[in-house]
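The complex appears here minus one protein chain, its other protein chains still in place.
The letters A, B and C name the chains in turn, as written, and every chain counts its residues from 1.
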């Protein structure tokens, strides 16, 4: 169909799963989404199979996180307002990092701060051996008032990314919010300011009300929606961003199966992050890796990277009626 | 819990379902969402039971609509890129309007145009007996390039609403898009420019790719997501808008049951529109009306309008652990 | 539709206008969504299943060519969201039953396949405009392929009641995949089977068969469904011999009742290209206006 797919090789017997993400080469494109991963999963899966580790967002100061209840379920998704409970940097460096040092998998640390300067100094402090990349969570909808965040606007994104870029030589990933009208514009701002990749996206600001008590279901009133419900929305944003920037886009939103991951890669994602799916199927990430490999073998695609932005867009100036007649 | 709920009346034997929406009093708060309603439904339900009729968006010029396929389903929702196939104003006035004139239910006509002036002249032309209100669809994500629309920005919303206000004395409802970062700001702009109500919201711009062909599932590449999947997101936007403006907010997004409608009213909606649910249960609207009445009777709420913005927000400065101990 | 109007106006006069509080208004639905009870759901060959359900009076009043929208159960791991259109395969107003003949192709029909007698299935209908039989026709020819055979099936019985003789030309990949041959025989129709495996299903052969019928005065009208290739053959012959015809069309559907405009197709109405909703203006259309 497109060149990458019919690349002339007859029988693909081995699939190269590796992908390049802004300075890093990952053994495969599958990694956890920040805040949905911790050491507990090592009892479920072999950590050496993952493309990367991504930590829960950490902050400089100690934080308690949001009031309870912190999650509420809805059909097809989860609304969370965990907030960012954080034990601070020393705890992270002394206790969390050594844990992951045992594996041959790059460690990406997610950071957040209330100011651009705060982001920069935190990034500088964490630019140490053992950390492979920094993911700047400038999109968390819970910590700023009424869900606002840096990533809501191109200007604030450009500013914070520029400060971060000055502060670290590590690969810099910037995680965007889906809660804005023009995500590709924000992605361009991050690229212009020196980001090595953008992660699209965080959760979608949402709400739920309890009909028994008439109170919001979450202690924080509003929270972020994740899971299958948001997949078509974030997939569209990934598609738009991949057209807008040259740096890699990492897709994140409702990915539960290998098919979901492939759809994201076709839309333009160079890698994917898996969040809520892990809560339902703790081995989701390794199942997805296996499924990616099987799909490429079946479709004779030698490198998983060939899928990236593989969506076939045809000019259709009149209705395509070809599928209408499946029986003749 | 709140005053409206325990209003001192012991046994409610009759519920007043009427609501006031910017100059109109509706017999109940339930009406169809534009583009999901037509005369076919009169074979399914008694049209005299609806709060209002809302037509498919019409334009001045004849339009063909988008290339096929125009819809694709996803778990919990539907992505559509119907576009606005329109037979123009004369056809509407001569053929469609008489049809609805047979009922004692107000007719709301949804209009769209590519420019503010186009909107205004269309509104003027349709300010005729038989039309109870105008709903300006300034949010349709399919007609403007890459999903942009007037309702993406406060300034363009203010401008188009001001022109519309000058052009008609009919109640003016402005339908907003959920695809922007600050919906309440846009709602405020519509209010400032003279809108009588805002409808929150249209569909959420989305995408789906076919893994067999690697092509987008929709002829139009992108489309709008509707149905249960979007409910938590739009509910949040209704809550934010109801805090931001004094004019009524009409909630629209994923409402399938009376419980959904109540949740929207608690969040701040004065009325609700039902779209995709009708495709699955054609009598969804009348079922919701019955359910609203039954809920109010059960909870001893004399007027359905008492539900509006009835959500109970408590200051919670520490985790609320009360629910933890259901057994003692 | 005007009857509808009158009823609704009556409702308005008698107080339904007061709103939600008067569900006992004299208005009455002619299209219903209901939980029908599965009586039978069995394979008829490697591809097709035969589904019979007990239903309401309104649903059992369905006419040949009309269809239903089925809310299919979720098969394991899949979540079909929309209803699925299925032609009426048979209706029995006395027993209050309707029948469907469906091919298992995707998530929705895989869901249908899980139904067992006694289970409930949410069916919505009857929908759309069906076939019309002119009382003057003495002999009609029905040409179908694939699921089109299901759609044409109720014609056999209706034609018999109309005193019209039917020849059915049925096309399939292999003889064992033909369906409803028995049913046509039972109603006194002739069935001519053409198949890919026997190399008899090509347009040239079908045209030969049809010309023979026309020549023998045994083709007052064409009825067709399921193959645009065969439809084109009939359009050509209908034009040549000035014969009328009807075709049942398919199209992806969301609402099934004319609300959403996702099921449109182009039609050639006296040289002008006109856009119509298959679910509401059809699914049965004038053969000469259909575009492949």
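The criterion applied here is as follows: contacts are C-beta pairs under 8 Å (C-beta built on N, C-alpha and C of every residue); 3 or more make two chains touch, one makes a residue touch a chain.
Note that the coordinates shown come from a computational prediction; the quantities given were computed from them, not determined experimentally.
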Have a look at A:71, A:211 or A:312 and name the one touching the chain we're not showing. A:71
Among listed residues A:85, A:194 or A:302, the absent chain is touched only by A:85
Residues belonging to chain A that touch the chain removed from view: 14-15, 17-18, 27-28, 35-49, 56, 64-65, 68-71, 73-78, 80, 82, 85, 102-104, 227, 278-283, 286, 289-290, 292-293
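As a convention for this text, only the chains that are shown with their structure count from here on.
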Comparing each chain's Cα average against the average over all protein Cα atoms, the nearest is chain B
So, what's the distance in Å between the C-alpha centres of chain C and chain A? 47
Rounded to the nearest whole Å, what is the centre-to-centre distance of chain B and chain C, using the mean of the C-alpha atoms as each centre? 35
Could you please state the distance in Å, as a whole number, between where the Cα atoms of chain A are centred and where those of chain B are centred? 32
For chain C, give me the residues that contact two or more of the other chains. none
Can you pull out the residues of chain B that are in contact with at least two other chains? 68-69, 74-77
